[in-house]
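Here the complex is missing one protein chain, while the rest keep their positions.
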Amino acid sequence: MKRTIPVLIASIAGLVLIIAHFVPPAQSWGDEVNTWFQILAAFAFFLGGGSLLKMHLKRISDQQEGWGFSAVTLLAFGITLIVGIFKLGVLPSETYPTKPWSGEYLGDGGALWWIYQYLFTPLNATMFALLAFFISSAAFRAFRAKNTEAMILLVTATIVLVGRTYAGAFLTEGFNPHWQLAAIIDEWFMSVFNTAGARAIKIGIALGVVSTSLKVLIGTDRSYLGSEE
Amino acid sequence: MKPDKVIAGIMLVVGLVVLFRTSTGGMGQSYSREVTVSPASAPDVQWSKYEDAFPREQGEPGVSFSWSRTLGLWISALLTLAIFSFLLGDNVVYKLAEAIFLGVSAGYVMVAGFYDGIVGKLLAGLAPTLMRDSLLPGLPPEQQTNWLNIVPLILGMMLLWRLSPKGGWISRWPIALFIGITAGFRMLAYFEADFVGQIQNTIVPLLVFAADGSFDWVQSVKNLLMVTGVLSTLTYFFFSVEHTGVIHRVSRVGIWVLMITFGVGFGMTVMGRIALLAARLEFLFDDWLWLIDPLNRRS
Amino acid sequence: MTLLKEGQIDRRWIYLAMLCAVGLPILLQLTFPEIPSPKVLDVFDAVDKLPEGSRILMACDFDPASAGELEPMMSAFVRHCGTKNHKLIFLALWPQGAPVIKSNIVILNKEFPEYEYGKDYVNLGYQPGNEVVLKVLVTDFKKQCSTDVDGTSTSTLPLTRDLTKIQQLSLVISVSTGNPGTTEWVQYVASPFGMPMVAGTTAVQAPSLYAYIPRQLISVLGGIKGAAEYEQAIIDHYPTMGENNGAREGLRRMGPQLLGHLLIVMLIVVGNVLYFSQKEKGVGA
Partner (left out) sequence: MKNRQYWRTWARAICLIGCLLVKNGSYVTFAQDMANIEPLSPPAPPSQVVAKDAPNDTGTSLVVMWVLSPDDRDEFLPRRVIGYDILRKTSESGEYVSVGEQTYQKNRFTDTKCERGKAYWYQVVAIGPSGERSEGVATPTPTGPEPQWIDGSRLWFGFELSIVCAAVLYYIGRANKGDHFTIRHIPGLDAVDEAVGRATEMGRPCLFVPGIQDINDIQTVAGVTILSRVAGLTAQYDAPLEVPTSRSLVMTTARETVQASYLAAGRPDAYREDNIYYLTDEQFGYVAGVTGSMMREKPAACFYFGAFYAESLILAETGNSIGAIQVAGTAESSQLPFFVAACDYTLIGEEFFAASAYLSKQPAQLGSLKGQDFGKLCGAGLIAIGCLLATTISISEFPMIKTALDYLKNNVLGDGGLLP
């Protein structure tokens, strides 16, 4: 019961989709199953939020190291959620002015918009911008031409780095258009070698996905069910 | 020489510049424009909405200094600096910014999931009349109750069961549905686009002649290298034979092709990360410090 | 030299160098000329050669983290479509993509005042469910998007009234940073239905997308360099666009890019020289 039914559900859902791909009249079943998937995906966000709440509440109640930060996280989470769900400060849609709830949840001037614009955006973007610094120190300390493979990689990377700026154009300005660095990178490195490598990787991974999916559908692979209870 | 002194020096200079420029009103201000909305469908209703305005537009009708936007601007700038402070080592300011980030991002995706998934898909199907009267007035009048939506509702509840300390196995049903659907469509999509599609893309003539009949050696070499590259790399990924002799040599070529692929990827990634940093610095210098004005917001 | 201790260096010096390499060109507003490459021109032509008023789907699948690379691309696409009077349908598979759409609609409203909502462009907002959204869009558009972002029925908007499958549109433009993104659009829409599609992606993603060119994907703009070249291509064809500083965002970012790249190359070279010289010393000792 705890394992057989889930395996059956997985197999049937997958097979319906596969059949729908080949049999036009079955397409609408496929659409229905897909809509369910989307609704479940939304529930998964709630599961994520719930787990976060649970985890941080535990940290606070246990007074674990750094529990103050957990409190900040929960506060930020709670405020965002409440102002978002209740559409605080959101104006109604101009098409339906008499329906106060018709506005978009991220509507301009709303509280959620403010949080998104002035808290989420800078934090998210700066987190990734940090990587520029990490790359620079890694360039100095970690990227060594230890063997032939690493050598090929670093030489290619250097050529691409130079070629993708004005430096590349500057160095090869006088040459025939085909022998300009940007063109060489694009025509040879990107379109020939990189494409060949990417294609082979894609073919391999596609076969891997097919065989893994097949194992899920026939019930051989049950790792997603976790351990025995 | 320790970097600490240099960094402390820079921070001091930046701090002084910020203080001076703020006191003279030369940075970090936001303006908004009041626009009156009078919807065509209800002539007796009207309200005001506020849009971003450039500082140079101050004095124009409806444009005024906006406290909420200015506060937001300063908070964004300080949070940006807080994250950058991680480069000097883990510290309280960074941890605080990170804690805020965690909470806000979890909250935001939950709101988006609620309105676009639960309301837009589940409730629009289960209670279309109620939704038309409240959250989704534009729902087509012909939309009927779709009782099949009860299935995902129940499965969704079962998924949330995972939060309870006991009976975690209940959530396996929705997870199984999730995985089964993913397996079904991924199998088709990957096989179509990444297996069949890539094979078809790789079928090219190895000898190419230009339209006038002359031999196009550049294109021929390109095609030859590409096809050899794909085949040798596939050989490298061949696991059921031992790589000795000819196969070893071919797969060695394959690995070189892969290394060039990774080299390209490496270079491109560096390019991407620097672009992101440039965008953040541009935000600090333009929007907050008013040191540059590429978009003519202030002049 | 105290700066270098046993071939290592306090990493904060390197960070500082990076800050200067990227920060100074921004402050000095250094810019360099760009020449659009053939791959970028392929993207340009795909949009430009479409009959005026064609319907195009704009997929914005990214978050603020990648906005530095993708925002210039996205607005360049919008401006290009605007000059060609193409009709745009916006959609996001990322929850964070919805605000991106809105900021681009602001561009549309400001620079192309004749664009009318519902007739010339439609905002479908964020659609949850990742690639499954695409699976439904290709079989039943209205089932996936019964209303637009404001809750208006898509059956009443002139632009989407007759739309039952997105294959009826003339082109897909996907601007994306990861999963779901361009790869999924190729796998579920462009490849199985032969839909014309172009993409603008982060530099990280671009190399793996080359495998789909030209049959499954017409061409791709890779990272900020792709954005800058695309902007240049638009300016070359529509010189009035050159007067709009907003349409040169990518071009502006190529200044910091130059010094940043050169710094990284220098660091790799110096690091390796030190590594090999020490290795030799080590062998000798």
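Chains: A, B and C, in written order; residue numbering restarts at 1 for each.
Note that contacts are C-beta pairs under 8 Å (C-beta built on N, C-alpha and C of every residue); 3 or more make two chains touch, one makes a residue touch a chain.
Just so we're clear, the structure is a prediction, and the values are computed from it rather than from any experiment.
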| item | value |
| --- | --- |
| Displayed chains contacted by the hidden chain, counting the whole assembly | A, B, C |
| Residue touching the undisplayed chain, where the options are B:75, B:231, B:253 or B:292 | B:231 |
| Of A:61, A:98, A:148 or A:211, the one touching the omitted chain in the full complex | A:211 |
| Absent-chain contact - pick from A:11, A:38, A:80 or A:137 | A:137 |
| Residue, one of C:33, C:194 or C:214, that touches the chain absent here | C:194 |
| Interface with the undisplayed chain - residues on chain A | 21-25, 27-28, 48, 51-52, 127-128, 130-131, 134-135, 137-138, 141-144, 146, 149-150, 153-154, 157, 198, 201, 203-205, 207-208, 210-212, 214-215, 218, 220-221, 223-224, 226-227 |
| For chain B, the residues touching the chain missing from this view | 86, 90, 98, 101-102, 105, 175, 178-179, 187-188, 191-192, 195-196, 198-200, 202-209, 227, 230-231, 234, 237-243, 258-259, 261-263, 265-266, 269 |
| Interface with the undisplayed chain - residues on chain C | 8, 51-54, 162, 164-165, 168, 170, 192, 194, 204-205, 208 |
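The working rule: only the chains that are shown with their structure count from here on.
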| item | value |
| --- | --- |
| Chain whose averaged C-alpha position falls nearest the assembly-wide average | B |
| Mean-CA-position distance for chain B and chain A (Å) | 7 |
| Intercentroid distance (Cα basis), chain C paired with chain A, Å | 16 |
| For chain B, residues contacting two or more additional chains | 87, 108-109, 112-113, 116-117, 121, 135-138, 181, 185, 190, 193-194, 198, 201, 261, 264-265, 268-271, 274, 276-277, 279-280 |
| Shared interface positions of chain A, touching two or more other chains | 17, 34-35, 37-38, 41-42, 93-96, 102, 108, 116-117, 120-122, 124-125, 127-129, 132-133, 135, 139, 154, 157-158, 161, 164, 187, 190-191, 194-195, 198-199, 201-202 |
| Residues of chain C touching chain B in the complex | 2-3, 10, 12-13, 15-16, 18-19, 22-23, 26-27, 29, 65-69, 71, 95-96, 98, 125-129, 131-132, 135, 142, 146-148, 150-153, 155-156, 184, 186-188, 191-192, 202-204, 206-208, 211-212, 215-216, 222-225, 245-246, 248, 252-253, 256-257, 260-261, 264 |
| In the complex, chain A residues that touch chain C | 17, 27-28, 30-31, 34-35, 37-38, 41-42, 93-96, 102-104, 106, 108, 113, 116-117, 120-122, 124-125, 127-129, 132-133, 135-137, 139-141, 143-145, 154, 157-158, 161-162, 164-167, 169, 182-183, 186-187, 190-191, 194-195, 198-199, 201-202 |
| Contacting residues of chain C [partner chain A, same complex] | 8-9, 11, 14-15, 17-19, 22, 32-35, 37-39, 63-68, 96, 98-99, 102, 125, 127-130, 132-133, 135-136, 139-140, 143, 149-152, 207-211, 213, 223, 225, 254, 257-258, 260-265, 267-272, 275 |
